[in-house]
Each structure stands twice: as C-alpha cells, then as structure tokens.
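One structure, pasted below without further comment.
Of the protein chains in this complex, all but one are displayed in their positions.
Take a look at chain A:
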C-alpha cells in the first residue's frame, strides 16, 4: 500500500515535470540563459557575460523600471480604490443595477487592450481632457484595464462575506460608515490584498495599450524590452525582461507575505 502510493506520488511528479517544464519553465529558462550570453548561434548560447545586466540596471533601463513600478503602483492603488468602491456600491444595489455594473466592469476585460488604448488616446487628446503626451494617460489606461479585475475579485469576496458580521456590528450601535471601516474592509483585506497583487502584476506586464500612449519621458519597462529586441538587442532585452520578472515576483511575494498575516481563518 505504502509502496503503491509512493510510486503513484513519483508518477505524479514525473508527469508534472514533463508537462510543466516544457510549457512554463523552459521559455523562462531560455530568457534567463540568453540574458547571460553574447551569442546564440548553435544549440546552446555562448560567450557567458553579466554585462547585459550592467546595462539593464542602469540608465535608460533603470528609468524604465522606475516608470513601470510607479505606473503599476499608482494604477493598482487607484484601481483598488475605485474597484472596491464600485463593488461595495454594487452590492447595495438591487439585482438589475448590480448586473449592469457587473457588465460595465466586464468591458475592459472583454475588449482587447489595444482597443482600450485607442479609446483612451482618442478620448483624451483634446481639451478639456488633454492628457495625451503626459504620463497620466499611461496611468489612466492601466487603471482602466486593471480596475475590472479589482472590481471582480472584491465583488466575489463581498458575496462570500456573511451579513451576520455587519448585523452584529449594527446592533452594537455602529453606523454604516463605522461598519465599513472596522468590520467589512478588515474582513475583505485578504481579498483586497490578492486583488492588489493581481492588478500590480497585470500593470507591470501591460504592453499593447501602453505602446499607443506612452510619451517619450514615460517609457515603461515592457516597451523598453520591446524596442530593445526590435532593434535586435536580444540579449540585452532578455536581461531587462529578467529584471522585470524578478521585480514583479519580489513585489508579489511581499504582497502575499502581508496577506498571510491578514488572513484569520
């Protein structure tokens, strides 16, 4: 029995690695290898170097990284605020109203992000809303794109929230605003946190809408990677990509650390 289940376990792991490695890990491994190389003509890369990284964490790339981080942070905070607000408001609405809001916040997910980018570009290219050419248009587009995800995950969490907590608080004399800050939001914190991570990661990787909107002084990292590889600097681009990946993962890790502390049961 024990042996049987042990073989079973091994088989599961083998299958997992056979599927997982080629599908997910190998492309990432290739990038990682490429980022440490100068040539790749045969089956394996050659000319091991760390110089690509020297460039990737300096000058233009460093600025692009900061740009990306600031954009993602701002977009996540804004999206979380608006998304949670809308989700809380929708929860208080009647069935029809909630469905309408749900549909509205589905739009940015359903519509291709190029279209969202174009829409933002057209809408904000004339006064009185002249944002074109500023960093704000990039942040705005990212916010629109990720708010949908924030709305959806917070909405789902509100549905799961047992109304008895709210009622217990109200019976103790707490006004709705007090209940919101002291009971509902703290109980929603794990979901808000997860939503924040999701928004951040999505914004860090956003390329298609950003391409149509970014001004010269606000070039996020994915655009930098794209232009680098487009110019033919594959290895430098790989190093920047690894930096992007690493930074995003680090932030997500930090966010999930906070989540573990904030979950109660």
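Operating definition for what follows: contacts are C-beta pairs under 8 Å (C-beta built on N, C-alpha and C of every residue); 3 or more make two chains touch, one makes a residue touch a chain; residues count from 1.
Please note the rule applied: contacts and distances are computed from a predicted model.
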Protein name as given in UniProt for the chain not displayed, "Cysteine desulfurase", "ABC-type quaternary amine transporter", "Ferredoxin" or "Lipopolysaccharide export system ATP-binding protein LptB": "ABC-type quaternary amine transporter"
Touching the absent chain when the full complex is considered, from A:187, A:204 or A:240: A:187
Given A:174, A:207, A:245 or A:258, the one touching the chain that is not displayed: A:174
Contact footprint on chain A, counting only the chain that is left out: 162, 164-165, 167-176, 178, 182-183, 186-187, 189, 264-265
